[in-house]
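A single protein chain has been omitted from the complex, and every remaining protein chain is retained in its original position.
Here is chain A:
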């Protein structure tokens, strides 16, 4: 318990709760004015009751529904409660569901904050008076109007400061407990829902895939053309005097390549400018539903691929299915790249297993003695990054003489919502 009192988070969380208390105080000031107005209307008791309830509840509900409140609460919760949301940073509410959830959170904040605020005020107020008790003249004194305490003028008075110190400590313990409860609740109530997390992930992976595609496109088209132009120009300059015919052909080739590169550049820049719809110009991304085609394409290269499938893969959420497809694709590419042997001697084992615990992908393939880059390439880093977003795990390494890549993706977390 003493631990709680030396932890910095205890006091930050207390500050967060006091913010709620300050808001409650503001609402009480507004409410008291409105309530007396309602009472002056002289309506029947029931109607007055209903109106007062509306007057009290409406302001926090309306305020909590403002889009910016989600952003503000997000910052406060992250910095004072020490919570990290999956959405970074938490943006203003964009949907009615988010507004509803923010309102719920806002009301929770007010209730918890109001409660801790009242207790804090009371304990600090009374505590301050009682701390000073031993220094007062013997006799009867008032704590608050109507409540008295006796000062005897001897050591028995010491219970009063001791009791107030204990009470103040208990306030912080209580506020730490409530703060911890709020911190536990925040990601669930205020943070993105599983559905929103998937949407975030899809947006991120779409951008990533798009960026990679653009890089590849620039590499293949503009990079290639500029190399060609550079070499042809260098050659033409060298042989200008001795072989003018070659120089002329070179100039023509440079003209053609440069023109084609400009057209490609135009296209790629067009895609870059159109960043409002990431991935909109690309074909729909493949999912595990397209696995058969991928495997067949690989087999066409002479590689034998053994596939084992269990579970109904159609039930997978699209984001998980797409990610799984990408992992398999990457895994097959790496298997071929690091095989160090002819394609027709290469066997790749792929198992895909979906059950209640989630999706398990396992891919094993032989690697050559010379090219087993145990560190893995950029592909593996990419897989790790994206799997982390889906809260899965990646294992990769040599098992016996085969390279094994095993990825788990939790599915229960992401199917709902």
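Just so we're on the same page, a contact is a pair of C-beta atoms (placed from the backbone, for glycine too) under 8 Å apart; a residue touches a chain by one contact, two chains touch by 3 or more; residues count from 1.
Keep in mind that, in the parts below, contacts and distances are computed from a predicted model.
Asks: Assign the chain not included in the display its UniProt protein name, restricting the answer to "tRNA uridine 5-carboxymethylaminomethyl modification enzyme MnmG", "DNA-binding NarL/FixJ family response regulator", "M48 family metallopeptidase" or "CU044_5270 family protein".
Replies: Going by its UniProt entry, the chain not pictured is "DNA-binding NarL/FixJ family response regulator".
Asks: Per the definition of touch given earlier, which of A:82, A:223, A:289 or A:410 contacts the omitted chain?
Replies: A:223
Asks: Could you tell which one of A:239, A:263, A:307 or A:399 touches the chain left off the display?
Replies: Hidden-chain contact among the options goes to A:239.
Asks: One chain is left out of this view; which of A:102, A:257, A:321 or A:365 touches it in the full complex?
Replies: Final answer for the missing-chain contact: A:257.
Asks: On chain A, what residues meet the omitted chain?
Replies: Chain A touches the chain not shown through residues 219, 223-224, 226-228, 230-232, 234-239, 242-243, 246, 249-250, 253, 257, 370-371, 373-375, 377-378.
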